[in-house]
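One chain of protein is taken out of this complex; the other chains stay put.
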Amino acid sequence: MSQERIERILGELREFVREREWEQFHSPENLAKSISIEAGELLECFQWGQLEDTAAVSHELADVLTYCLLLADRLGLDPHAVVLEKLEITRAKYPVGLSRGRSIKHDQL
Amino acid sequence: MSQERIERILGELREFVREREWEQFHSPENLAKSISIEAGELLECFQWGQLEDTAAVSHELADVLTYCLLLADRLGLDPHAVVLEKLEITRAKYPVGLSRGRSIKHDQL
Amino acid sequence: MSQERIERILGELREFVREREWEQFHSPENLAKSISIEAGELLECFQWGQLEDTAAVSHELADVLTYCLLLADRLGLDPHAVVLEKLEITRAKYPVGLSRGRSIKHDQL
Partner (left out) sequence: MSQERIERILGELREFVREREWEQFHSPENLAKSISIEAGELLECFQWGQLEDTAAVSHELADVLTYCLLLADRLGLDPHAVVLEKLEITRAKYPVGLSRGRSIKHDQL
């Protein structure tokens, strides 16, 4: 993925928000609520078990990701950097030897 | 952002999952549940109003993003492509003229 | 269930909140966020599939119910009345003949 592409996405999202004067609604709290709301709509694709509508999943996942990118931008966070930083923390919580093949939470290991 | 960086993130996530033999738990449904669970933990940073712990928000947002990337990968979706596709749909639902400065949902416009 | 019991629960919840001076945090919005947060913790009992910890489910379900009762009380709503009112609406959306044995959403019937 090229650098132009990621800057294009953030640029398009910021322009989309700006031309509709929606920054006023995008407090960090409202964006966090929006992530939860969209996560619920994504989960609804799986409500009764089997995934049947892959287009719906794609759209709902896009909504979650969009609000995540807007929240990261609002807080001055780099989405990729925060993922890598958290991965280091998670590596330490789940050493391979103890966690291989097990879904147990780290405080139970 | 360079191409090596995004490939590094996906590569690290896949390796992290693989060496712990956790693919078995990563059905699309379980990943969708995980996104909701982590979205709730992110929202908890704002439960009683003011954001006070920005490090916590960074970590929880990272968890949501991580599961989003894992779900996209599991379903063969490109996270950036789905965001851009959905943005086109949202542009049509919220014409600038009707939606400027208004937080009303599209079916009320 | 006797009348004394339901009044006892509401009474205990109101006293619990009052003696800690927590009404100030219990705006309808904060209570709605809390319901989502606790719903995520309940869902976490089922994150990787099988339910193994029934005591945990009991506690998390209690948390969701508690915040629901607090929100209903805050808005002057009777929890049982709203459930019955919504059931009537749902009966109309899902006629038995069309919906028997099917998990399809009403707008697809």
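To keep things simple, chains are lettered A, B and C as they appear, and every chain counts its residues starting from 1.
Simple rule for what comes next: a residue touches a chain if its C-beta (ideal position, glycine included) is under 8 Å from a C-beta of that chain, and two chains touch if they have at least 3 such contacts.
All values derive from a computational prediction rather than experimental measurement.
*Asks:* Can you list, in ascending order, the chain C residues touching the missing chain?
*Replies:* Answer for chain C: residues 1-3, 5-7, 9, 12-13, 16, 19-22, 24-25, 28-29, 32-33, 35-36, 39-40, 42-43, 45-46, 49, 51, 54, 57-59, 61-66, 68-69, 71-72, 75, 77, 79-80, 82-87, 89-91, 94, 96, 99-101, 103 touch the chain left out.
*Asks:* For chain A, which residues lie in contact with the unshown chain of the complex?
*Replies:* So the residues of chain A touching the missing chain come out as 25, 30, 33-34, 36-41, 43-44, 46-49.
*Asks:* Can you name the residues of chain B that touch the chain not displayed here?
*Replies:* Counting only chain B, the missing chain is touched by 33, 36, 40, 47-49, 103.
Definition applied: only the chains that are shown with their structure count from here on.
*Asks:* What is the Cα-based rotation angle between copies chain A and chain B, on a 0 to 180° scale and rounded to a multiple of 5?
*Replies:* Rotating chain A by 180 degrees superposes it on chain B.
*Asks:* How big is the gap, in whole Å, between where the Cα atoms of chain B centre and where those of chain C centre?
*Replies:* Comparing mean C-alpha positions, chain C is 26 Å from chain B.
*Asks:* What are the residue numbers in chain A that touch two or more other chains?
*Replies:* Chain A, residues with two or more chain partners: 33, 36, 40, 49, 103.
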